[in-house]
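This report refers to the structure that appears directly beneath it.
As you look at this complex, bear in mind that one protein chain is not there, while each of the others sits in place.
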Amino acid sequence: MTSSTLIFVVLFLALFSYWYGIQRSIKVAGGATQVKKLVSLPRQFGLLTAMWCGLPALIFLLVWTFFESTVIEALLVQSLSVEVQQLDQSALGLYLNDVRLLSDSSAEVLQKADPDKVFAAEKLLEINRDAAWLKSGLVLILCLSCVAFIISRFAVDFRARVYLEKIIMRVLLACSIIAILTTVGIVMSVLFESIQFFSSVPPWEFLFGLEWSPQMALRADQVGSSGAFGAVPLFAGTILITIIAMCMAVPVGLMTAIYLSQYASERLRSYAKPMLEVLAGIPTVVYGFFAALTVAPFIRDTGEALGLSVASESALAAGLVMGVMIIPFVSSLSDDAINAVPTALKEGSLGMGATQSETIKQVLLPAALPGIVGAFLLAVSRAVGETMIVVMAAGMAANLTANPLDSVTTVTVQIVKLLTGDQEFNTPKTLAAFALGLMLFVTTLALNVAALKVVRKYREQYD
Amino acid sequence: MSDSTQKVINSLKKRHRKEKVFRAAGATAIGFGFLLVFLLITDIITKATPAFKQNWIAIEVDFQPDLLGIDGLDLTRLPKGDYRTVLRSAIFEMMPEVSGRRDKRSLFGLISSSAEFEIRNHLVANPADLGKKVTVWVKVDDDVDSYLKDDVVVGEPGIRISEKQATWIKKWVDSELIESRWNSEFFSLGDSREPESAGVKGALTGTFYTMLVTLVLSFPLGVAAALYLEEFAPKNRWTDFIEVNINNLAAVPSIVFGLLGLAVIINIFGLPRSTPLVGGIVLTLMTLPTIIIASRASIKAVPPSIREAAMGLGASRMQVAFSHVLPLAMPGIITGTIIGMAQALGETAPLLMIGMVAFIVDVPGGITDPATVMPVQIYLWADSPERAFVAKTSAAILVLLGFLLIMNSFAAFMRKKFEKRW
C-alpha cells in the first residue's frame, strides 16, 4: 500500500476505534444504564482509543518515510557488484539515478539498457515491494496492539479524560513546535548544501569574486577554479534593484500614510484603504508580468526617444514595479508608526502656531522615525527576497553595473535559474543556489531582527 | 502690533505655500496609487479580452475512406485515419489559386495544428458523415487569430503573417468563412504549446489540489499551535523562542521555503516532485505563521470572563479551550486562514523550486500527479514568445485575481460582521 492509502486506512481504523472504545467503556460500566459509574464520559474513552490507534501509527509512518529512501539505497548498493560499491559519491549518485529511472521504464527501454543496471533496477523494485509490505504490516500491527493495550486498561475508575487531555496537550505542543522545525529545516537545508558547495568553491571566491557564470564552470570540468562563482555581480544587482524599489516605495508609501492619517477626509480614506489592499493583494507574478510586458517596453521606448540606450530588461523597470508592490507595505507600517506618536506632541506643535506640514516634518516624523526605520528595513528585506518580479523582468546576465538602464541579475533570479529545469541535484551549480539561499536567508533574517528591535524599542518609548 | 507678531506675519506667506506643496505631494502620492491600480487593471483587462474569443474557420471536408486510408465498414478504425491528408486536400480545394510547395505550406500553417483532431472528433461523433462532404469548423492558427483580433498590419514586429497570407485571410473573411466565437476551451483545456489550444483547466485543477492540501494541513496545525501558545503554554523563554520563530518565519522570503521543500521534502523525504502534495506542504509551512498570528489575536480577544464562567461550571482547561474559547474565536481564525490561503494562492516562487514549473498537458487527477498552479501557469505563459500567449496570460491573471477578490472580500465581510462582538 502506498503511504497515502495507509493514512486513510489508519484514519478509518481510528474512527472505528472511537466507536469501539465507546462500546467497551459502556461494557466496562456494565451496560448503557450504568454509564454514570464511569469517572469519564464514554465519548472520552472513545476519543482516547482513537488517539491510541492513530497517533503512534502516523508518527511511525512519518519516521519511516523519512528514512525509507536512505535505507533502501543502502540496501540496494549492498546487493550490487563490488565495482559499483566502490564508485565515488557523485558517480554512485548518477548510477543510482539511472537505476531509478530504469525501474520506472517500459520493457522496450529495458532491452536496450545496460544489463547490470537492469539487474539493479529489478533488485530495486524487489526491495521496494518488500519495504511496502513491511511498512503496511507494521503500521497495522501498531494500530491494533495500541488499541488492545489501551482497551485492556479500561476500568470504571479509569481516568480517560485526564489521559486524553495529556495526549491532546502533547499534540498541541507538537503543532506549535512546527514553527521551530521549519526554521531548523531551512537553516539545515541551506547550510548543509552550502557547506558542500564551499568545499569545492572557496567562500571568499564566492563572496568577493567579480565573475558569475555557473554554466561555463559546468562545461569545462574545472569546477569552481575559474572564479565563475563570484557572486558580487548578483549582490550588486540585488542592491541596485532594491535601491530603485526603495526610491519608489518609501516616498510614495510614506506620503500616502501621512496624507491618509493627517489630511484625508473619512471618505477619501474609505476609498484609499481598499486601493492599498488591492496593491498589496496582487500576486507578485502579476506584477512581474506588468513589469516585463508593459513597464519595461515603455521605459525602453521612452529612453530611446530621449536618445538613451536602455536594455530591454532594465533594472529600472523591475525596480520600479517592485517599488509599487512595496508601497502598501511601507504605507501601512509607517501609518502604524505615525499613529503611535502621542497626540499631545502634535497638539503641542500646532498650539505654538506651527502649520500642519511643519508639525509633521519637524515633530511627527522625527518622533516616528524609529518606527519608520523599522518599516524601511522590513521593506528592504521584502525587496531583497522578492523573486517573481525580477525573474520575469530583470535580466539573467550577471553584469556588474550601477546603471539602472542596464540589465542586471539578482540573487533570487539566479536561485530560480539554477534550480529550475532538470538537472542533477548535487552539482556545484545547484549547490550554488543553496549558497545564495543562505546569503538571502541570513540577510533577510538580520534585517527583520534589526527592524523588530528598533520597532520594539520605539513602542516602549511611548507605552 | 508687537515686533514678533509682525515677524510672524512676514513669514506666513512662504509657510502657507510650503504647506500647500506638502499637501499636494501627499495627494499626489495617493493619486499615484489610484492611477497605478487603474493602469494595472485596465492594462490586464485590455490585454486579456482577446483571449476570451477564438476565430474559427469553416472547411468543406471530404471524408473519403480511401483518402483517410481506412476501411469504410470498420468503424472502430475511424480514430486512426489519416486526417491530416484529408484536411490538407480540403484546404487546398478551398483555395485552388494557391500552388507551389512553399505557398501550400504557408497556407496550411494558417490552420491550427489541432484542426486534424477536430475533424477526427467530428467524424467519430458523426460516423454517418463518412464518405460525405460536410462543413466542419476548426480553429485558425494563433498567428491568424492575433492578426484578426488585434488592429495590426503586416510587417509589424511580432506579426508572423506574410503579405500573401494576409490576402488569403482577407478572402476568408470576405466570404464569411471566419467566425469569432466565445472561447470556452480556455476553461476546459489543459496547457499546450499552441496558444489556441491552451487552457487553464490543468492549472485550475492543480491549484485546487494544492490549496486543498494547504488548507487541510495548515488550518488544524495553525489553530492547534495558536491554541497552545495562547491558552496552555507557560510563559517562559521556550515559548518566547517559539514566538520569535513564528514572527521571523513570517518574514522569510518565500523562495527560501522553496529551497526547504526541494532539499528536505523532495530529496530527504522523497515525496514526488512537481505534485500538489509537495506544493501544499511548502505553502503550509509558508502560511502557517500568518494563520497562527491571526488565530492567536482572535483567541486573545475572547474575554477572560467567558473562560472564568466556564471554569466556574467545572469544565477543565482543555474543555474550556475547545468548547468555549475556540468557537468564539472561530470567525477571526477563519478570516486569518482565508487571508493566508489568498497569499498561498498567489504564491509562485517556492513552487518553481519544487518542480511545479514543468510543462504538463494532462489535467492532474490527484495530489500526487504532476501539476502546475495558476500563478506558475501565468509565469510560463508570460515567458512564451507567441503573441497570443500575452492575451492568454492576461486572461489567466484575471481568473486568478477574480479568485483573490472573492477570498479577500469574504475575509473583509467576515471581519466586518464579527468585529467586536463583546
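Here the chain labels run A and B in written order, and each chain numbers its own residues starting at 1.
Convention: a residue touches a chain if its C-beta (ideal position, glycine included) is under 8 Å from a C-beta of that chain, and two chains touch if they have at least 3 such contacts.
By definition in this document, contacts and distances are computed from a predicted model.
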Practice task
Assuming one chain is omitted from the figure, identify its UniProt name from "Cytochrome c oxidase subunit IV", "Phosphate ABC transporter ATP-binding protein", "Ferredoxin" or "Succinate dehydrogenase / fumarate reductase iron-sulfur subunit".
Solution key: "Phosphate ABC transporter ATP-binding protein"
Exercise for the section: Taking the complete complex into account, tell me which visible chains touch the one left out. Expected result: A, B
Handout entry: Selected from A:Ser314, A:Ser334, A:Thr355 or A:Thr443 as touching the chain missing from the view
Key = A:Thr355
Problem - Option from A:Leu38, A:Leu124, A:Ala311 or A:Val363 whose C-beta touches the chain left out - result: A:Val363
Fill in the blank from the handout: The missing chain sits against chain B at residues 2-5, 7-12, 15-16
Handout entry: For chain A, residues in touch with the removed chain
Key = 342, 344-355, 358, 362-363, 366-367
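Heads up, the rule we're going with is that only the chains that are shown with their structure count from here on.
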Problem - Distance from the mean Cα position of chain B to that of chain A, given in whole angstrom - result: 20
Practice task
Enumerate the contact residues on chain A facing chain B in the complex.
Solution key: 4, 65-66, 68-69, 161, 165, 168-169, 171-173, 175-180, 182-183, 185-186, 188-190, 192-193, 251-253, 255-256, 258-260, 262-264, 268, 271-272, 275-279, 281-286, 288-290, 292-294, 324, 327, 353, 355-358, 360-361, 378, 381-382, 384-388, 391-392, 412, 415-416, 419-420, 425, 433-434, 437, 440-441, 444-445, 448-449, 452
Practice task
State the interface residues of chain B toward chain A in the complex, per the touch definition above.
Solution key: 8, 15-16, 18-19, 22-23, 25-30, 32-34, 36-37, 40, 43-44, 47, 220-221, 224-225, 227-229, 232-233, 241-242, 245-249, 251-260, 262-264, 267-271, 285, 288-289, 292, 316, 318, 342, 345-349, 352-353, 355, 357, 367-368, 375-376, 378-379, 382-383, 390, 393-394, 397, 400-401, 404, 408
